[in-house]
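With one protein chain withheld, the remaining protein chains of the complex are depicted in position.
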Amino acid sequence: MRSLMQQPFRTAVLVLVWGWLLFLVLAPNLLVVGASVMTRDPASFISLPVTLDAYRQLLNPLYLDVFLHSLYMAAMTTLVCLLIGYPFAWSLSKVAKRHQVLLIFLLIVPFWTNSLVRTYALKLILATNGLLNNALLSMGLIDEPMQLLYTEGAVVIGLVYLLLPFMILPLYSVFDDLREDYLRASHDLGAGRFSTFIHVIVPLTLPGVLAGIMLVLLPAMGLFFVPDILGGSRNLLVGNVIKNQFLDARNWPFGAAASIMLTLAMAFLMFAHRLSKRRIGEEGV
Amino acid sequence: MSRFVQRPDEACAGLSEKTDSPLFDWVGFWKNRPLFLWAGPMKQTLLFLSNLTKEFDGKKVLDSLNLEILDGEFITLLGPSGCGKTTLLRMMAGFEHPDEGTIALGSRDLTHTPPEHRPLNTVFQHYALFPHMSVFDNVAYGLKMEKRPKEEIRQRVEEALAMVQLEDFSRRKPHQLSGGQQQRVAIARAVVKRPKVLLLDEPLSALDYKLRRTMQVELKRLQRELGITFVFVTHDQEEALSMSDRVVVLKDGLIQQLGTPREVYERPANLFTARFVGETNFFPGRVEQAHEEDTIIVDVFGLKRTFRKPDFPVTVGQSLHVLLRPEDIRVLAPGDDEGVAGKVVERNYKGSTLDSVIHLEDGTEVLASEFFDEDDPTFDYRLGEPVKVSWVDGWEWLLPTEPETPSEEAGTDA
């Protein structure tokens, strides 16, 4: 097997993959970092001199508001996903093994369906004269249609709907690894249900929680099409800002700076995840 | 140490494999003869392993090892994990290459031949059956590589499967078979190519105890029927003793002893072999008198016992080890005039034997294993019961004391 790939083959493979990653991952990202410290230029996107204006602009109250609002919606999305997903994954891990495969499959099926189309389906339900309002009206629970679409809530619902599986799957995997013995041992040593939960279950599932947060929080700031379809013009994500700067306003330095903020957030989350895994003695990613 | 009469000239059959002479090892040559006499008709050497040395990350796994494997024999490489037995086997198969030394099959040098061109086949530890192929295709694989005609392949595969009693399973996939059946497919896959040597890398280690016993018998039968040389790797000394024509005891890449199972068990070449193969009592002895032609008198626990003179030189006052297997120990009544006094501290009922641990007055622990006496079915000891320990002279085996570092001496008489 060692000689399966003789040296020329090995070299070819390594050159191919390194070339790909250097040209299409590293170089573009360095470009973005470079662009973020340049001056805006409507004709050729960016120009000298080097400046930190773009980062200063991030602190402009107008944009700061947008970012904080985006962060708030992303945080709400993550929280809702966690609150739904944690008991969901726990329940799932308690179902008989042969049913679990099918249930996981059912969880993934929506994921295999176009996310734009699924977001659009939510619009059908949430619109002022949509299905939910109609149903509530006909049951007499409300007297007039509620404004559901184009609200902050609609954006959060849309994001939760798209991202829930990404919270559930890592949680399911930690619950699946959580051996029943640990819980029995904890009970055996005199811990009640609550202290077992706090002292045993939570620490052991923490890496799953953090992986879930990482997989939900970051896209929840970037999926610009969700507010476009469900949120109206007031509920924007960081992703919308970046997209506008690059495609409409032609302010590359500012868009690049915003994107670097997202990257830093990712780096922070990855670091936290690694730390939590190390704490329970698993190898970091 | 043996219950059977022992001819002194057999004792030198525990061989030295470490030859110092670069030209021809006359001493070693003559020492080899008695073994061949014992092994029956003279057998020719098939595989020559000479001076094999291998280091991994600066650690010597094999240290200028020499071994000649005879045509048609069942030879076992026995040793604890890390002793180099698997590396040696993988070298024969061609998966590892020696840093120094050569491997030759008859007159053909195989040292740098890739595995696919060696007329040796391997039965792997966890079988390594191709999971995506049926039993038939697994067994046929090697013949397809030889580009044999279809009809011949079909016929030979069927023969091979019949030989391991799996004719009816040829359409199944490996995961649909039990461990023992997978094991047999692995054997059929390797022998269908009619190799000169079959290499078996701990092939029974994944099976449970009962199945292991069955497969041991089956492997022996196959080896007799096929007449192929088997090189078998194991860390299980019981398995090694019960199956092999010859056993190679390895430690730290050095051969500790090479001999028949009986030689290895009854006349261990050194303390390592004695400890590794079976359980042994080591009694400290001191030579009292060594004037006689073939007997010496040794002081053991204050008893003066007359022993056959060992192969190593002895002088009066020298310390040595007196080795006795638990089944060679006699447990006597406390009133007996013979033996050393002690008391029973542990007893284990083993079905056919009663195993006990006896503490002698000086603190030495003695393991004893006694067969049940048909006349006395209730035969047993109380814990703390005072007894005396003895043995029949001539059943013991003497070894010189060794420094605790690994010895370079391989044989009793080197």
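Each chain gets a letter, A and B, in the order it is written, and its residues are counted from 1.
Here is the rule we use: a residue touches a chain if its C-beta (ideal position, glycine included) is under 8 Å from a C-beta of that chain, and two chains touch if they have at least 3 such contacts.
Following the convention adopted for this analysis, contacts and distances are computed from a predicted model.
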item: Chain excluded from display, named as in UniProt, from "Spermidine/putrescine transport system permease protein PotC", "Tryptophan synthase alpha chain", "Cytochrome bc1 complex cytochrome b subunit" or "Quinol oxidase subunit 4"; value: "Spermidine/putrescine transport system permease protein PotC"
item: Contacts of subunit B with the absent chain, listed as residue ranges; value: 93-95, 114-117, 121-122, 124-126, 128-132, 141-142, 145-146, 173, 175, 189-190, 193
item: Missing-partner contacts on subunit A, residue numbers; value: 1-6, 10, 13-14, 16-18, 20-21, 24-29, 31-32, 35, 45, 84, 87-88, 90-92, 94-95, 103, 106-107, 109-110, 112-125, 127, 129-131, 134, 161, 164, 214-215, 218-219, 221-225, 228-229, 239, 242-243, 246-247, 252, 255-256, 259, 262-263, 266, 270, 285
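Keep in mind that, in the parts below, only the chains that are shown with their structure count from here on.
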item: CA centroid of subunit A to CA centroid of subunit B, Å; value: 61
